[in-house]
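Data block below; observations after.
Note that one protein chain is taken out, while the other chains of the complex remain in position.
Chain lettering (A, B and C) follows the sequence in which the chains are written, and residue indices restart at 1 in each chain.
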Amino acid sequence: MKRIFGVALGILTAIGGFVDIGDLVTNALVGSRFGLSLVWATLVGVVGICLYAEMSGRVAAITGRGTFDLVRERLGPRVGMANLVASFLVTLLTFAAEVGGVALALELATSVNYLLIVPIVGVAIWFVIWRVKFSVLENTFGLLGLVLIVFGVALWKLNPDWGDLFRQISRPHKPTDESLPVYFYYAIALFGAAMTPYEVFFFSSGGVEEKWTKKDIITERVNVFVGFPLGGLLSVAIAAVAALVLLPANIQVDTIGQVGLPVAVAAGKIALAIAILGFVAATFGAALETGLSCGYTVAQYYGWQWGKFVRPKEASRFHLVVLMALIAAVGTVLTTIDPVKITEYSVVFSAVALPLTYFPILVIANDPDYMGTETNGRISNFLASIFLVIIVVASVAAIPLMLYTKAGQ
Amino acid sequence: MSAAREFDLELHLLDRQVVDADGRMVSKVDDLELNLDDGGNPYVTAILVGPRALGPRTGGHLGRWMTAIAARLAGSQDPPRIDFGHVVDIGEEIKLGCRVDDLDVQSLEDWIREKVISRIPGSNHAS
Amino acid sequence: MNVRACLAVFTLAGVLSGCVGPATTVAAYKGKALHAAGDALSQVETAVLAADSLLSGRLMQPYTEVVISQAETDLSSIQNSFDSIQPPNSADSDKLRSTVDDMLSDGLTSLSELRIALRRSDTNTVRHRTDALRHTADQLDRFDEEHS
Partner (left out) sequence: MRASQLIGLEVLDHAGQRIGTVTDLRCKQDGPLRGAMCAPRITGLLVSPHRLGAVLGYDRHAQHGPWLIRAIVGGLHRNLTVVPWTQVASYDGQIKLKPLGDSL
């Protein structure tokens, strides 16, 4: 039984963590403007998150400690604090985007204004984080998030010229009416959507919550190398249906409603209803992950008791941070800032914050003092070093490109 | 413990996770209290925990701000201390021989538990 | 990357999104007109696609209502920000402005009437308004080709 739940953790982190509001919006938006000429960025992001999550999962399994616990220990309190502030703010921004995403998805199902739904979503998130068992939380949203496969069904029903699709992906060329900076801005946005830091905080802390040990490393690797590519494929399907239906109609995605339209066009009402369920499950699952990650990062830095495996009374400061992050997230969405805009910023700032935790985890994953015999192998080190360069370049280029292109205008 | 083990304070002690006898997380080693032995050599007498210990080491606005608020709240500059006598193992984590409730080092945690968390129903239901 | 820089960046990015400065040159104004037309086209085509899907039974009523009222809100904000731009004093710019403005207004009226008909489940009017929107979309598309 333990092994099945182990794989469930992987699927949840892949679907819930991978396909979240950031992926839904960014992939649909990029598909509707650039067709499939930016799919390479998602694929690079998928390989990156596989490496990064595998390393941090292995670190959690061997040391039994979360990411920020080790980041502070390895970098000292000063650099650790700057790291914590940046990562916490990005995670909080993503948390707000996820809460907004759940409300927008429910608005599509009920046509009730999303601002009325947000407080109810906030209470539901708090209830699930507070009362629902960690493994139950994983399984429900992991499996529910799987229904997003309906995007694959929609793609198949559109029966596209698969050869042409493959050509667009393998030989990407920028659409003529889009400038190069905007093209690369959205490459970084896709990369940030695929490699959001909170996925790693949640994945490694989840490993500690599940009390992983050395023998769980295989499960962890299966989770990562099955789970994330599955999430990546869904993201590509979301981009593909947008490219096939929205791009020819000159529709540029800026609302969640537009993201679902291709599914309706291709496969009708039932498929769209399933897609909406998928939106709600993926964004709600991701809201739980980002909410918990807000608590994990702060509690692990200060050394407070954290985690759902202990009674809330024994981890009061952890739960208070989660509660305050939830109030801040709900508050941000209630200021009527467009949640889709929040999402676009959250994925780009994810790309900015990535090296801060990737570098220390890479150093720790190679340190025999921490990892004993389970340090990185030669191949994973080679790939991890390449990704270190990619991640730093993306992080440095993200903000100048954002300013220059006025956030991809 | 092997005879007279040798290690580095910052590397092996500072910022490590302190865990109590039941395995519950107490705090990080935010700083260490040193006193002089009769030979004039400093030795570690206690683990210092909390913002008043961590603040000066974090430095910058956040560090000073953290220290100042904590000092005002607690009414003293000296951070809570865990006597080094409680330490039973220095390894991946710093293990204590006693339980965290016996030490008076988590005033903020206790305050929040009383005033906020235990007021919410289901706060002693592990999930 | 100390804390201050990090916070400054957040506030700066927040300010940047979607603010439209006053146009200076004729070329710049034309660029803004094209940009507004392109955004408007996207909103109008979204409404057309949603209405068509509803009429052919592939989309649910609540979903369609949300998508169409969202398109209406976005189109009116596109029109407001375009109208607020001070055009350079050249005949071409004024002609450009009135052409684009007319198309945006047509689109907005059709969209509002579509939303009203939709809420009343008045299928005929929905069909007519959708055709009107299709016409506006073609105009916007032709405008885009002619001027870009």
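Side notes on the structure shown:
Please note the rule applied: a contact is a pair of C-beta atoms (placed from the backbone, for glycine too) under 8 Å apart; a residue touches a chain by one contact, two chains touch by 3 or more.
Given the structure is predicted, the values throughout are model-derived calculations rather than measurements.
The chain that is not displayed touches the following shown chains in the complete assembly: A, B. Seen from chain A, the chain kept out of the figure touches residues 74-76, 78-80, 362-363, 365-368, 375-376, 381-382, 384-385, 388-389. Although one chain is not shown, part of chain B still touches it, namely residues 1, 4-11, 13-14, 31-35, 37, 41-45, 48, 53, 56-57, 83-88, 97.
Following the convention adopted for this analysis, only the chains that are shown with their structure count from here on.
For this pair, chain A with chain C, the centres built from the Cα atoms lie 31 Å apart. Contact with two or more other chains is made by residues 60, 62 of chain B. For chain C, residues touching at least two other chains, in rising order: 2-3. Chain A meets chain B in the complex at residues 63-65, 69, 72-73, 76-78, 80-81, 85, 130-134, 301-306, 308-314, 316-317, 319-320, 323, 370. Contact residues of chain C toward chain A in the complex are 1-3, 6, 9-10, 12-14, 16-18, 35, 38-39, 41-42, 45-46, 48-50, 53, 57-63, 65-67, 70, 74, 137, 141, 148. Residues 81-82, 85-86, 89, 107-111, 177, 245, 249-252, 254-255, 257-258, 260-261, 264-265, 268-269, 272-273, 276, 341, 345, 349, 352, 356, 399, 402-403, 406-407, 409 of chain A are the ones touching chain C in the complex.
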